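Then we have subunit A:
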Amino acid sequence: MADDKGKDREKGLDSALRRKLLMGLAGLPALAMMPRGAFAAAPTSAVNTTGLAVTDTEVTVGILHSATGTMAISETGSIQAEKLAIAQINEMGGVLGRKIKIIQEDGASDWPTFAEKAKKLLVNDHCAAVMGCWTSASRKAALPVFEQYNGLLYYPTFYEGLEQSKNVIYTGQEATQQILASLDWVAKEKGAKSFFMVGSDYIWPRTSNKIARKHIENVLKGTVAGEEYFPLGHTQFNSVINKIKLKKPDVIFADVVGGSNVAFYKQLKAAGIDLSKQTLLTISVTEDEIDGIGGDNIAGAYSCMKYFQSLKNPNNEKFVAAFKKMWGDKTVIGDVTQAAYLGPFLWKMAVEKAGSFDVDKVVEASPGIEFKEAPEGYVKIHPNHHLWSKTRVAKALPNGQFEVVYESPELIEPNPFPKGYQ
Partner candidate 1 sequence: MTNPKTSPMQSLSKAVTVNDNPFMKPIEWVSLLLLAGVILVVLPLMLDGFRLNLVGKYLTYAFVALGLVICWGYAGILSLGQGVFFGLGGYCMAMYLKLEASSVENTKIQSTPGIPDFMDWNQITALPWFWQPFHSLPLTLLLVVAVPVAFAFIISVAMFKRRVGGTYFAIITQAIAAILTILIVGQQGYTGGINGITDLRTLHGWDIRQDSAKFILYFVNGGLLIGCILMAQYVKKSKLGRILVAMREKEDRVRFSGYSVAGFKVFAFCLAAAFAAIGGAMFTLQVGFMSPSFVGIVPSVEMVIYTAVGGRLSLFGAVWGTLLVNWAKTSFSESFPDMWLFGLGALFIAVVLIFPNGLAGIWREHIEPRLFRKAKGLAPAASPALPHGTPAE
Partner candidate 2 sequence: MNAAILPSSAPIGTPADEKNFLLAVEALTVSFDGFKAVNDVSFYVDPDEIRVIIGPNGAGKTTVLDLICGRTRASSGSIKYKGQELTKLSESAIVQAGVGRKFQTPSIYDDLTVFENLEISFPRGRSVFGALTFKRDAEVRDRIHEIAQTIFLKDQLDERAEFLSHGQKQWLEIGMLLIQDPELLMLDEPVAGMSVGERIKTAELLNQIIKGRSVLVIEHDMKFVEDIAHRVTVLHQGKVLSEGSMERVKNDPKVIEVYLGH
């Protein structure tokens, strides 16, 4: 790393020449981001020693999600939440007295584009932090960029774990946080012994199911009656539904995503599986997904998340009202949307604790940061860069909302590399 920087400096001269040449070129965007810090007054030079885009009045933060492509469905909520949080922070006076300026880039549901745009946000725009990525694939693609250029990413999605980076704060839950408590609940509450797992065929469902299987077999002493995966976008589930009928598991454990999700629940309902009698536990359905599935089709299923829109607490009521005011009455708020909302606040608090925008100092200040106004209640950053959070189980209602039926009594410690579950 140090070696790289040395070389960068050596190349400083001709890159300045290149930039001048660039200035003459119309049509190439994003070329005006000169290191403005050079002209700043003393306080800025104190809070920004690494050439970030910080002026006396402004600090630049990037937002990097898919606004187009197949993932736009999921990522829109995150963009909205991050913009809301930033607007609220600016209203409160900004960060270290500086208003946040947003540069939004479109990852276009294409992983190299995420890497590319991440690099642009860090190298060209000198963003002090980036809120972004949604799928694991996009994060995996962008991660080396954040590590190489020492950027800071706030990643909102609940995900499979098995990762920990100096340059990322994970504001969603990792798999054990999300799954274990809810499995305990379903075993205790419903007396569940046998489970049937259905998932989309990619890393998150497979890892989550692996963790769930270990827990079911080793801790709950139950059985896994079946484990099935379908290609992303698959829409025919009748065969697996028959298999479920044959095996008669106590619990269907589902992590199907995207368009398949909609097909799965519609066909489940059509096949006469009554979710008020057959327990179904899902880790992939938030309020956002229910919009497409239809509340009627999934009513009665249990979802485990750390956040539901219907949570009863003053923080959340304020948050929901503000969100609807900004983005319209019809919008729904899912778990990831709330997690995305946390990012800007966690960053602001870490910056203020560090007294600096420098990534190294912010990272150093981050562990232990508490956010008491979080809509989900209370979160705290763990030294492993994930959040301490509660896990909740809620029942889907026909109107598309959830009714929380269980909440873990304590904050659950994030454990991205769980021993005994790998």
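These made the cut because all candidates are chains of the complex that A comes from, given by their letters.
Criterion: a residue touches a chain if its C-beta (ideal position, glycine included) is under 8 Å from a C-beta of that chain, and two chains touch if they have at least 3 such contacts; residues count from 1.
Here the structure is a predicted model, which means the values were calculated and not measured.
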| item | value |
| --- | --- |
| Which of 1 or 2 touches subunit A - same complex, any copy | 1 |
| Residue ranges of subunit A touching candidate 1 (in the complex, touch as defined) | 3-4, 7-8, 11, 15, 18-19, 21-22, 25, 27-30, 67-68, 105-106, 108, 110-113, 115-116, 119-120, 123-124, 135-137, 140-141, 143-144, 148, 162, 201-203, 206-207, 229, 231-232, 417, 422 |
